[in-house]
Each structure stands twice: as C-alpha cells, then as structure tokens.
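Sending over a structure as structure tokens; questions will come in a sec.
Of the protein chains in this complex, all but one are displayed in their positions.
Chain nomenclature is as follows: A and B, assigned in order of appearance, with residue numbering initiated at 1 for each chain independently.
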Amino acid sequence: MNFNVQHLIFGTAQFFIIVVLAPFFAGFIHKLKQRARGQKGIGIFQFYINFNKLLKKELVLSKDATFISNIAPHIVLVSYLIILLMLPAFYRYSLLGVSSDVILIAYSLALATFFMTLYAMDQGSAFGGLGASREWFLTVLSEPSLIFVFISLAIYTKQGRITDIFYFIQKGAANAFLSGIHSGAVSIAIPFLLFISLFIVSISENARIPIDNPETHLELTMFHEANILEASGKHLGIYEYGSYLKLTVFLTVMSLILFPYMAVNIYQIPSALIIYVLKMIILCVIIAGVEIVNPKMRVFRVPNVLSVSFILSLIAMILSIRGF
Amino acid sequence: MDNLKHKGIFRYFFNCLTILSAAFFTVLSIYCFKSEFIVQSSFIDFSFKFNALSLFFVIFISSVSVFISIFSIKYGEKYDKKPSLFIYSFLFILSMIILVISNDMLTFLIFWELMSIFSFLLVIYEGSEESRSAGFLYFLMTHIGTILITAGFIMLYLKTSSFSFDYYKGAAGIMILAAAITGFSIKAGIMPFHTWLPYAHPVAPANISAIMSGVMVNMAIYGILKFLFVFSSGSNSFLGIILLIIGALSALLGIMYAMAQKDIKKLLAFSTIENMGIIFMGIGISYWADIENFKSLEYLAMLAVLLHVVNHGLSKSSLFMGSGLIDKYTHTRNMEKLGGLSKKMGQLSVMFLIGVMSISAMPPLNGFLSEWYLYISLIGSVFTGNLYMVYFSIIAIALLSLAGAAAGAAFTKLFGITFLGKPRTANAENAAESHIVERIGIAIPVLLCIYIGVYPYQIISSLNAVIFYLTGGTVSSNPFSAVHVINARPFSLYAPALIAVAFTAVLLIVFLYLKSFSSDKKRIFETWACGLDEKNSKAQYSGGGFSSSIMKVFSSFYSSVSEINFEKDVKKYFRSKSVYTEEVNDIFEKYIYIPAGKIYLKISEIFNKAANSANINISLGYLFLSLIACFIIYIFIIR
Partner (left out) sequence: MIMEKIAELFIILILVSVVLNVSSPFIKFAIKLYSFQSLMLAFYILMGAVHFNSINLYGSFAITVIFKVVLIPYFLFKTLKKVKMDKEIDMYIGIPEAVVFAGSLTLLSNLIAQKIIKTGITFGSFVFTISLATFLIGAMLMITRKTLFSQIIGFLTIDNAIFLAANSITHGMPLLVELGVLFDLFVSILILSILILNLRRNVAV
C-alpha cells in the first residue's frame, strides 16, 4: 500500500463533490419529468432545501419503536457513503480504492436494504411490513444480476477492484482508439450488455417508474416509500439523502461503463470532472425518458424484466470468458 | 436423590465439568497447535494422533462447547427434573473431541457411532410424539450414513490391510471416496439427504440444538476433508465439480425453505443446510484445484471452507441459544405469535441482530469474509479456463448470489417478525429479560463474530497451519496484500479492518454533523394506521405474508398448499372470521422419501408374512441362505 498525499486530497475532494452533487441529479430527473408532463415543476435545487428543512423539523418516533429506529437511518446512509468512498467517479485513486472489491460493493447495498427493511418493521405498522416484503422481493431478484454484472466486469478485465476495472477498460480503449494497438480486452458488446443490464437493475433498486413510483402517496402501491412511511424529521431527511446517494452510485457505475474516463493526475481532473457531470446528465435524461414513456407495471411482471437483465449479464459473462 | 435433582446439582456439576475439560482441551491444543504427536493407549487398542487438522477441530468443538455450557448453567433449569440431559451432552461433546483425534479406523467408527447415539438420545429427550418421530428419522438416516462410511473404511482396509490412518495416505480411489462422502453428506444435511435435519435439530433442547447445528454437522466436514485431502489418491477431478454443484443447490434450496418456515428453530435448521452447502462448494473447488494443480486457488478455497466452518459455528450456536431463550421466556417458538421482543429483551435482541447479520453475510462481519473468499475462489475457477469448471462455476455464482440475497430476506423476516413491531399475543407481551449468565453464553460467540469480522488476520495465520497440513501451502495473512487467484498477479482485496475503521469514522462524522445541524426536538406518538384508532396488533404484517411474494416467484421450489376457510352466506367484506392455512412441503420429502418409504414398507410386509408363517426350519433356512449370500459376495465382488 503506497501512501500518497495527493491521492488522499483528491480522493477526499472527489467524495465530497459526489456527495454534494447527489441531490442535484435526483432533482434534475424530477424537473425533467415534471416539464415533460407539462407541469411547472420545482427548482433543480429543491432537494437541498428539503433536506435542510427536514433536519430542522421535529422528530416524531413511534411508541413501538426500538433502538433499530435510531440506528437504522444512520447505517443506511453510511453504507451508501462507504460505497461512494470506493467509487472512482472521475479520479482514479478513490479513498478506499485499495479495498474497493466489487462483491463488497454489492453486499454493502444489501446491508443498507437489510437495515431499511428492519426500520420498516420496527413500528409495527402494516405498511412497513408490506414495504419490507416488497423491498426484499425486488432485492432477491435484482441482487443476482447486480453481482453478475460486477463479476462479468471482473472477469472481462481480470481485475477485482472497481478502480482497477475501469482503469483497465480506460487504458484498453485509449490504446485501441487513439493509437490503434489491440490490447486484447476491448469490446463494444460487453459494456453494452452490462450497461443495459445495470440500467434495469438500477431502475428496480432506485424505485423508478416502470417498477415503483417514488412520488406516489397511496400506500398500497408503494415499494420504497412504504419502508420509510414512519420516518420523520431528520430520519426522513437521512433516508431521502440516502436514496439520492444510491441513485448516484448506480448512475456513476453506469457512467463509467458508458465511457470510462478517470483522471490519473492533477492536470486531467478538470476535464474528467466536466465529462463526469456531462455523462451523469445524459444518464439522467435517459432515466427521465424511460420514466415518462412507461406506465407502472404489475408487481408479478417485475420478475420478467429482471430475469432479462440477469440473462444479459450472463451473456456478457459468456462473451468475456471467450478469451481463455 | 430427588433433593439433589431439585437443587440442580447435576446441572452445575456436568456443565462445569464440560467447561473445565473443554477449556483444558482448548488450552492444550492452542499450546501445541503447530506440533504433531501420537498417543497410544496400552490397555485398549485405541490410537490418537494430534495434527493441525484435528487440533483445529478440537479447539473449535471445545471452545464452542464452553460458551454453550456457560449458557446452559442457567438455561438448563427447566431440565432439572430429568438430569440425564447434562450427562448425555457431556458425553456427546467428549465423543466428538475424541473422534477428531482418533488415528485409526476402529476408534473413529466407535466414536462416530457414540456421537450419533448420544445425539439421538438428546433428540428424543423431551419424549413428545414429535421428538420421537424426529429421533427415529434421525437414527435411520444417520445409520445409513454410518453404513456407507464403514463401507468406505472397509474398502480402504482391504486395499492397505491396516487399520491405522497413517497407511491410508493416497489410497482412496473413486469408489471409496464416493461411498464415504455420501455417508458424511447425510450427517452434514446436504440437499438430497437433508430430510432428518429440519426435524431433529428443532426438537432437541436449545443448547443441544446449538451443539448439533454449530458443531456436530462439522464433524462430517472433518471426515470429508480427511478423505479428500489426506486419503484421496487424486484420480478424478470431476468429483470436485459434483460437490460444487450439489453444494450450490443445497445452499439455494436450504435458504428458500428457511424463508418459508414459521418455527424459529426450524428456520435456523434450514439455514444450517444452506451453510453446509456453502462449505461444500468451497471443498469442491479446493479439491478440483488440487487435482488440476491450481495451487493458489486451492489454498483460497480451503481458507473459505475453514473460515466458514468457524463463522457458521459461532453465529449459528449463538442464534440457537437465542432462540432457546425466546422459547424459555415466551413459551413459543412460532414467530407468528411473537413480536416486539426487542423492548422486553433488549440485550438479547442486540446480540441476536449481530448473529443474524453475521449469518446473512453483511459486510463488516465475519459471515461476509468467508463468503467473499468463496466468491473470489469461484471467480478464480472461471479464470482457470477449464472447459467444464468455467461453466459450472458460473452456474454456482448465480446460485450463490441468489442464495445470498434470499438469506438476507429470510433473516430480516426472522429478526423483524420476532423482535420488532408490536407483540402479537400474550406470550410475547409477558416476556422478560433473560438471566445474565445466559446472556454471557451468547455474548462470547457474538463478540468473536465481530472480532473475526473486523480483524481476521490472526485467525487466518492460525488457519494457515491447517491449510498447510491439508494442501501444502498457505494464504497470505497480511492486511494489505491483495489475493492472487491463479497466477502471481494481484486480483483483489477486501481489507476488513480498513472498512471497519472507515465505517466507524463516517458514522461518527454523520452523527456529529446531525448533532450540530439538526433539531433535537423529539416526540413520541402512535404509529400511523390510516387514521383508525384501532389497537389490533394482529393487523401487522405476518411472517407468512412477508415471504409470500418471494415464494410465489420461486413457487417451483416448493410444493405448498394453502387454503382460506371462511363462513358462507355472509357479505364479502364483513366476515367475522376467516382461517388461512398454509403448508409448505419439502419436494424431496414428498416425491422421493415418502414414496420410497411406502415401497419399503410394502416389501417388508411381504417378508414379514413369509417369516411369521414359517416354522423353525424355515428360519434356519433364511440364516443359511444369508450366510451363503455373504460368501458369494466375498468371492465375486470383493475379490
């Protein structure tokens, strides 16, 4: 482990920039959707104001709540933050880059789900149990695809850490397209398949429209919102921020699959940052587009879509084992 | 005598004896961990040998037994009237310890049989109809296993003409391995042979279930490791792939059945099947890599196996002890009748939560560590490029990831329904906090779970001795050196200590941020129930409801029957009462075991008729015929 002050400074800066930008991306998608429906819509920075306001509000706890209600929101938030500490969004050396194993990332997401569903069941509300049940229903179906996407990437590049994976793809692509050297692991089909697969997974994991509707306020149709129905005040604020962070995690991984460009030294950082934000905005537009075009689907049709995502990542894995 | 019983002298005496002797064995084994020596008893022909593998298992068995005995010093109160429990459990633990140090086939088989018999006596201890039928099934299955293991040993004897394990090195061919491994899988509860396990483990008293589920099933793992890595002649690598796939299937099906259970202990028993499946996957990869000569992959998979044995033993025994406390203080194991225990049993619920997180492989804890090593070895076996292994390990990755997510769901159900929400019945409402000694017994394994999860380097460097004994190599225990899968290039790294430090630091920052930037105002109010003022705790989500949507998607794994009964001739939404019953049947039991049992009964009926109607001459005739049959088998088959 080589310790480097520059990596430390820029890794920290990268982490804080992503954390600060997260509500912006969520707000941007929201704004696009509202505009497309012909509504006037909220401002792009509304989610920052919401978060600030929720922190100032009074916390209402249920009579039946236990210690879980107090710790679960924090653990959910921290597990997303830990994943963001590992992700190389635009700078190759993220803070926890040494230990940014892909399976660890997938299981950290499961940790957040675990505590969020425990929170939902804590107050003895029927809606909480319903939300927890549906959340695990989705997780059981989408977790295999997520792990398959990550393991396909690992097999494709022969690297296990997410920083190394995307650096490897970046180097291979640069060699192939700029200087025409065929370095072995360049493919269009594999990232394409993984992108679509991860897109489906991220729609289901982030409670987006064909599968769930985050704006609904009818309890019987809720997935994600039913889990945090009892949350209020700062707990609700943390959960909301956590959902923006989760969206950002998925969008960042997708942006890296779409076009891996990470700065390796200080001079590339400005361009990498601009390209990162541009990629994220493109992805936000795609997600908003999908959300506008599609109606919400029946719960028991969700397995059909998620099984397709699983098989796409399986095909990507078959393609990537071709080499050996 | 009765007076003694009432004061619980037997309980104190035998539990303290267990603790002392187990602690003695632990200290002795840790003291001489890296050495190897032989003990030969002079008056009976038993021989014992201490090597890294057996010392590891001695430490494992005796340390887990220490926690469980501390727990049962207080927990055993209700069994004072029939103190045979404590005698049997002492002998049970002792026979397991001697089993793993025995160095010849007769000693091994005698203590294997003693272990089976004592555990059988403990299964039928409560004497109810349920426990007796479970005990019968256990007795039957475990003896089929013993027959197969004995057959394996006899074939080894015929090959080497020696009883001692020293002469068996590299002698076992594919037939011997197949027989012995099938026999051991019955004990481990691997999927086609698992039927006894979900019946036998829950009916025993909780401390015994903890030993059976946390320790005894691992004796089968010991036997398999001994056969595959010490006795095997290294002929057929396809056996490894079979073990991998069978393990993956039983991991998935085990946890899927666990999700469908209502009984806490039955859920935990099915989860044992899942974890044994995971261990089998690791053994399969390691054995395959051993024969195909992928050395670093072999060491990694072996590390995953040994770590998972330890992790599963610790977390499963603590969860079984916790379920025993729930049973003791609420008088029910049915989670549909529980709920809200977290407020009544606060400290137990924290420990139970950690145990649940550990067994469902949540990152900073130990369960994730061994599962991570297993994933890395699966990816490594894809890298080997072997035509069959690549495809089978992709299938295994798919099954394992599905099982991992399903484990999260199953244990969320277990913890959420039992400990959170409102109490569903009076049983749960009248629960009380358990005794401090009982909680200490659970706290030690739970603390060890956290310790291994956060700082595993010490235990990995100790396990290296075992890995060296079995495979001839070691795994790096340096916190910051990345693992290599098949070649010398570093592949990946999971640094638990770093992650744990980062986790704590970020948690602290978040906490301080919220402390300084958010309001401290807090109000306690009722849960939102759509504005209704109804205090019906039955309106909460039930355990069956929690898992029903997942079970509906994977309905092909179950053969479940559900029906709703309600009064007729009443308006649709104004029924005063409706009854919902659901029965989840094991597909193996329904389609294999019950038909096979029926066929067996029919055949034996025919024989019974023939034998009963006969006189003494015909009985002698049977004896004569079977003698002749034995000779024929000896001449034509064994030779």
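To be clear about the criterion, a contact is a pair of C-beta atoms (placed from the backbone, for glycine too) under 8 Å apart; a residue touches a chain by one contact, two chains touch by 3 or more.
Because the structure is predicted, anything quoted here is derived from the model rather than measured.
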Q | Residue of A:I71, A:A176, A:L258 or A:I275 in touch with the missing chain, whole complex considered | A | A:A176
Q) Which one touches the absent chain: A:S187, A:S204 or A:S232? A) A:S187
Q: Please give every residue of chain B in contact with the chain that is not shown.
A: 387, 391, 394-395, 553, 556
Q: Could I get the residues of chain A that touch the absent chain, sorted low to high?
A: 176-177, 180, 182, 186-189, 192-193, 196, 303-308, 310-312, 314-315, 318-319, 322
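Basically, only the chains that are shown with their structure count from here on.
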Q. Whole-Å distance, chain A centre to chain B centre, using C-alpha means?
A. 35
Q) Given the complex with chain A, which residues does chain B contribute to the contact? A) 339-340, 342-343, 346, 349-350, 353, 357, 360-363, 368, 371-372, 375-376, 379, 382-383, 385, 390, 394, 397-398, 401-402, 404-406, 408-409, 412, 415-417, 419-422, 480, 482, 489, 491-495, 498-499, 502-503, 506-507, 510-511, 514, 517-519, 521-530, 537, 539-542, 545-550, 552-553
Q | Residues on chain A engaged by chain B in the complex (per definition of touch) | A | 1, 55-64, 66-68, 74-75, 77-79, 81-82, 85, 95-96, 98-99, 101-104, 107-108, 110-111, 113-114, 117-118, 121-130, 132-134, 136-137, 139-141, 143-144, 147-148, 151, 154-155, 158-161, 219, 229-230, 233-234, 237-238, 299-300, 303, 310, 314, 317-318, 321, 324
